[in-house]
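Note that this complex is displayed minus one protein chain, with the remaining chains in position.
And then chain A:
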Amino acid sequence: MTLRALRPVLLMAALLAGLLVLLPRSALLFHALFPSLDRPLYTRASFLDLTLAHIRLVLGATGAAALVGVSAGIFVTREAGRRLLPLLSATAAIGQTFPPVAVLALTVPVLGYGSGATLVALFVYALLPIIANTVTGLEGVERSTLEAADGMGFTPLRRLLQIELPLAAPVILAGIRTSAIINVGTATVGSTVGALSLGSPIIEGLSGSNTAYVVQGAILVATLALLIDRLFALGSDGTPA
């Protein structure tokens, strides 16, 4: 991988790091921007802790969704599981139409307040794009390619690992990327049910009419989303299979 390809990632990482260093030291700036506020800088938790907690939520939920979603997508495109394809697609689509807050409302009574309920909600939310893209990617592999693989004497497992998944990988990765980006935004809602995240300053700012908190949280969320997007871009173009 060339340095040139890495540049957008390094740029966003540097921006995020810069923000994490500068934001705690920017009380004067926010006093100037928001003169009506007594305490314009969020201090209940450090921005670094909020960011790390946010990343943990997103990675945990997206990682689990990727594992489950890709497996489910593989299963329903095999002979044995093909019957379940319509059911799975419908279920995942319905899950997706639920607003995130509604998913939280359903998970909190079961799991209680905190990051557990948030993780589950994010997981459910991330599943659809991953399943949909896994199925699309696997079904998109040319019939003649599959016939050739069978004709050469691949076992079903080897065909999956060496032919189907590598050929479907760009589409599958695009699904995981979409889920991860959506989750960076959606994870903020977790703070309404007590999960620590970059949503904490946003939620508190909204309820306490402190626009400065909202701005601080939003800047970090946006930067994190861009960083993750650039990371995926790295994996999707120009890399050998």
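Basically, a residue touches a chain if its C-beta (ideal position, glycine included) is under 8 Å from a C-beta of that chain, and two chains touch if they have at least 3 such contacts; residues count from 1.
Note that in this section contacts and distances are computed from a predicted model.
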item: Name under which UniProt lists the unshown chain, selected from "Osmoprotectant transport system ATP-binding protein", "Energy-coupling factor transporter transmembrane protein EcfT 1", "Iron-sulfur cluster assembly protein SufD" or "Formate dehydrogenase subunit gamma"; value: "Osmoprotectant transport system ATP-binding protein"
item: Candidates A:34, A:98, A:154 or A:232 - the one touching the absent chain; value: A:154
item: Candidate in contact with the missing chain, chosen from A:74, A:163 or A:193; value: A:163
item: Among A:71, A:145 or A:207, the residue in touch with the chain that has been omitted; value: A:145
item: Interface with the unshown chain - residue positions in chain A; value: 142, 144-145, 147-155, 158, 163, 166-167, 241
